[in-house]
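Partial complex: the chains shown occupy the same locations as in the complete assembly.
Naming follows writing order (A and B), and every chain is counted from residue 1.
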Amino acid sequence: MRDILADGAEAVIAAVRKKATEIGALSNIAVVDSGANLKAFLRMDDALLGSLDVSIRKARTAALFGLATETLGELAQPGAPLYGIDSTNGGLILFGGGAPIVNAEGAVIGGVGVSGSTVENDTMLSAVGAAAANG
Amino acid sequence: MRDILADGAEAVIAAVRKKATEIGALSNIAVVDSGANLKAFLRMDDALLGSLDVSIRKARTAALFGLATETLGELAQPGAPLYGIDSTNGGLILFGGGAPIVNAEGAVIGGVGVSGSTVENDTMLSAVGAAAANG
């Protein structure tokens, strides 16, 4: 499988929504395919509107570089090797909440981005989403 | 209810996906709220990638003006009263496939956009989606 499928993308969103509900988070949840194009999205009721765009950029960032957004963020701090990379690709996100979606062979087949709660919660929720992608 | 809720948006997507599968259409399906901001989205497997953007613009167009996109399109032909309006709001769509989502009191609470098949199919599918929003 080269790209996440619609069923997998809906499984990601359902898993993140369920966990977010449990912890009281109101999340924007975005899934992109390996080409960084939107595959599925859900904005939970009363989720922050400004986090809509952030969630999609997190998913794109993770898929584009095959890294969790916080990992790319460490590499892009002042003085670090990739300082300034966040201005490429139309604007990347350097804090947690985006995770690559990887298939059984280790290939990146997409990315999930979660935004609307604390960075710690968003990071945890994106990992929950990535883990749910493969059933 | 001022805005379509997450459950309603997912019902719209499920209804359009089911009908699209029945008729062999591969659809991009977008739902926006009354603020014309994305609420839910699904790209069916093998749906045209170029229709992703079109589906979101159809949903936005319908929500922004409270009209089906083909109705706005009639008003925006050369010589008609709203000629040129399609260049506003970041770019509107003037052909069928976008429908406003209306609550029991007649207020616009969102819009649905479907793209990827013929204009006739997309128009029918968007009407199916709008009808599914209120359970």
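Of note:
Note that in this section a contact is a pair of C-beta atoms (placed from the backbone, for glycine too) under 8 Å apart; a residue touches a chain by one contact, two chains touch by 3 or more.
On a predicted model such as this, the values are computed, not experimentally measured, just so you know.
The complex is a homo-oligomer: 2 chains are shown here, and the full assembly described by the structure file contains 4 identical copies.
Rule of thumb we're sticking to: only the chains that are shown with their structure count from here on.
Each chain gets a centre from the mean of its Cα atoms; for subunit A and subunit B, those two points are 25 Å apart.
Across the complex, subunit B meets subunit A through its residues 5-6, 9-10, 17, 33, 35, 37-45, 49, 52.
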